[in-house]
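The other protein chains are all here in position, but one chain of the complex has been omitted.
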Amino acid sequence: MLRHIVRRLLQMVPLLLGITMLSFLIIQLSPGDFLAEIRLNPVVSQETVDQMRANFGLDRPLHVQYLRWLANILRGDFGYSFSFQVPVLWLINSRLLNTLLLNVVALLIAWLVAVPIGIHAATRQYSLTDNLLSLTAYIGISTPTFFSGLLLLFVAFKTGWLPIGGMTSLDYNFLPWWGKALDVARHLVIPATVLAFLTVAGLMRQMRANLLEVLRQDYVKTARSKGLAERMVIYKHAVRNAINPLITLFGLELGGLLSGSAILENVVGWPGLGQLILDAVVRKDLYVVMGSLVIGGVTLVLGNLIADILLAVADPRIRYD
Amino acid sequence: MRRRWVARLAGTVLVLALFGGLTAAQSPAKKLTLPDIPNPKVVNYPHEIGKYGGVHVRAQISDPRTFNPLVAQETSSTDILANVFDGLVEQNYITGEIEPALAESWTVSRDGRTWVFTLRQGVTWHDGKPLTIDDVVFTYTAIFTEGVQNSDRDVLTFDGKPLRFRKLDDRRIEFRTEKPIGTFLRVIGSEILPRHKLADALARGAAEFNRTWGVNTPPREIIGTGPFTIAEYVPGQRVTLLRNARYWKVDKAGNRLPYLTRYVRLIVPNLDALRLKFLAGETDVYGARPREFTEFKALERQNNFTIYDGPETFSSEFVVFNQNPAGVRPPKLTWFQDVRFRRALNHAIDRATIANQIYAGRATPAWGPLSVGNKLYYNDQLPRYEYNLARAEQLLAEAGYRKGSDGVLRDPQGNVVEFTLSTNAENNDRVAMGNILRQDWSKLGIKLTYAPEAFNTLVGKLVGTFNWDAIIIGLTGGIEPITGKNVWLSSGSLHMWWPKQEKPATPWEEEINRLFSQAEGEVSQEKRKAFYLRWQQIVAEQVPILYFSYPKTQPAVRNTLGNVTPIGLQGAIGPIDTLYYKQVLR
Partner (left out) sequence: MVTERLPRRAASLASPEPLAARTPLQLAWRQLRRHRLALVGGAILLVLYTMALFADVLAPYSLDYADRAKFYHPPTIPRFIDAQGRFHFRPFVYNTTLVDPGLRVFAEDHTRVYPIRFLVRGEPYRFFWLIPSRIRLLGVDEPARLFLMGTDGFGRDLFSRILYGSRVSLIVGILVVAVTLPIGMLYGGIAGYYGGRIDNIMMRVAEVIIAFPAFYLLLTLSAVLPTNVGCTTRFYLIVVILAFIGWAGFSRLIRGFVLSLKQREYVLAARAMGLDDLRIITRHILPNTASLVIVVASLSIPGAILGESGLSFLGLGVREPCSSWGNLLSAGANLVNLSRSPWLLFPGLFIIIAVVAYNFLGDGLRDALDPRLRTS
């Protein structure tokens, strides 16, 4: 097991090298740079622009820029953002937790909703409820998040029940701890619902398929024939076994925790990484993009690794050696 | 104690102060003083005596990028820092005149080359340290330090020669320029920085200085002289500002400003959210878009706000053709350099539809580079290019361009007239304008490819590779055209149609160079105006840039706020110093 983990971690190195090199090339070879807005300011002279280019090291050859960046990364230095002039790590740090919070809450909701629904649909395959649930699930995965996010914001605005975007209220600092938690929770409702809706569909379908398969297995038939109540058969025996394959899915979702909500964050004004990165890509704020790619890549690989481990723990038949 | 004092003042009758034609030497009839500041600035625009207190909330799109006012470029930073820092002089929001700020007065030598500014006494930084002339010297030293990112250096460099400055005594600083600069006061308003906080950073080099006071700085480190201090910055959410109890301005009754206790700027992702927050009552000020005017008018009573019919902005969107031989080749170059071609196409711009569709009728057609909102210098006698496709076709025919039986326009040499029109795809208004242009120009027989693209790609081409045909874009404008000399001088890097020319390519560009040089050296505003009028005439005749229209402004403000009117230049509402809540909740 330990060997497996070490090997997977080592495999990460060429992977990250590949990702970063690829994106560095893509970004740097594309036309235009982050100084565009400054160039278009009537009061800024060409000399000033040239000087800024030199300050940022943008006038050096590509491979030099990349190697310098790489060397710094190894020392834990993610470089400075062009447009903010602050360390990239600080920028990412200032938003990382917010994105995590949103995604973890959405993930929790999704699992709590999807598993029971999946069971329900599987035990009534092709029935009206199954079809209705499937339909709802399908609509869930078929709606672009920017669309559903916008619709919910509109409802919030019309009814006044929920805050319109953002993460905390103005008087957040003056609230007691439970008030703070409540305040954030209220702001979470819309984005977490939209995100969860998206995941529920996939999870529920998976759960349904797994359970259907398990229900056909011999031991379930045996349990039935022994005269166990149908409820007992399903919840005691079948569901447990049907959940196992979902663990892999769970790991994959862990990996997407940082990038899954990017578009939505931009719609509802959730102060997470998504806004930061979209802005950085559009402005070609090189090191912010690179830094977040590294962080995103690492979480993805770690997520897969965690999935492997969880699976091994849950299912003794699986061994990694 | 103070509360009683305020209550009494609130009852005073509104008296309109006289304004306009102010000079540095002018002083109010009654001498108002503060214990720590013998000669505070008395705000001179019309205002009523306000009440202290209240939390004021506005929203802005995107985070501030730095808290260093010298380095700050984007409005997302400067809109915040404007409340925290002050310059030697400031601009009156209604008249555009320059007034004293941290400098209480100034003199200019007879030859117009030496300016001496006297610092206001008793002003302190937010941390209680006194503002000294050394701080001013430090600020200008920083501006001219090699490698410090700022745009002030460029406007303070005249004919390639940097501004010279020296400390005269504890209260006075002297600036010297090589030639007389008539517009000097317009460019000397840089935010003054605290030497005791930033000298170390500057000593460690320009790169270090550029990074100092980034958004990761603890807010209490950011020290200015302005009406507010930064109390908190939550990335992606808000910046909270607190009242500066030592501010150097007073209202006409001698009460220290500002009235507001807290000023919060929410950070929202887009225009939509900006609007929503206002309608939901979360913010109290909203710069409505022209097409929202009637809609908001109908909501006024229900949502307890007023939407004001403001004047035109200073900037118009426009289309420009590439006349740079390094960027396009004949025959395109020949068409674009042909003034008859440009004039013909100018007749094929449907400004009425642009005004209607994009601005819901709230825009004034633009015939030249200055907005009708610029009351100081606007030329109302310019030639007009009414929308008339027949006229456009006729002009093209006179210039030898013929539309064949296949409906395709060909130039005198028989080349098919085809080119690419671009704009930045992020800006829906510009994309819409491009669509209108594309349809009309296609009717003339031009084979037009319309390709909106990303903003920085577009700018990369416009000022970098020069590899473009026609572009729709806009520039911000100041009240004094001279600040746009980078655009108008033929040597300018933003002289978009042909930047950085060795020597002017055409006689009219040469004349514009001359006019700008004359205007810059002219101290009298009236005489400067003559130069500017002629310049607008030339631009309207030669149409290197085809302007569309100047949209109006329509600020919407909650009725609970006082001292909102009069509405100033470009739709500015009353300054934050004097804004107050008529009912302050405790």
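Labels for the chains are A and B, by order of writing; each one numbers its residues from 1.
One rule holds for everything that comes next: contacts are C-beta pairs under 8 Å (C-beta built on N, C-alpha and C of every residue); 3 or more make two chains touch, one makes a residue touch a chain.
This one's a predicted model, so the numbers in the text were calculated from it and none came from an experiment.
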Contact residue for the chain not shown (choose from B:453, B:522 or B:577): B:453
Contact residue for the chain not shown (choose from B:334, B:439, B:491 or B:565): B:439
Of A:35, A:88, A:153 or A:194, the residue in touch with the unshown chain: A:153
Touch criterion as defined above, residue of B:298, B:326 or B:397 at the omitted chain: B:298
In subunit A, positions touching the absent partner: 11, 14-15, 18-19, 22-23, 26-27, 29-30, 123-126, 131, 134-135, 138-139, 141-144, 146-147, 150-151, 153-154, 157, 205, 209, 212-213, 215-216, 256, 258-259, 262-263, 274, 277-278, 281-282, 284, 289, 292-293, 296-297, 300-301
Chain not shown, touching residues in subunit B: 272, 275-276, 291-295, 297-298, 350, 353, 356-357, 360-361, 420, 422, 425-426, 428, 431-432, 434-436, 438-439, 449-454, 457, 468
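Here, only the chains that are shown with their structure count from here on.
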Rounded Å distance, subunit A centre to subunit B centre (Cα mean): 40
Interface residues, subunit B side, partner subunit A - complex: 55, 57, 62, 65-66, 68, 71, 73-74, 146-147, 149-151, 153-155, 157, 206-207, 210-211, 214-216, 232, 234-238, 264, 266-270, 273, 276-277, 279-280, 282, 426, 454-465, 473, 475-476, 483-487, 493-494, 500
Subunit A residues within the subunit B interface of the complex: 30-34, 36-49, 51-52, 55, 80, 83-87, 90-91, 94-95, 98, 153, 157, 160, 164-168, 170, 173, 265-272, 275-276, 279, 282-284
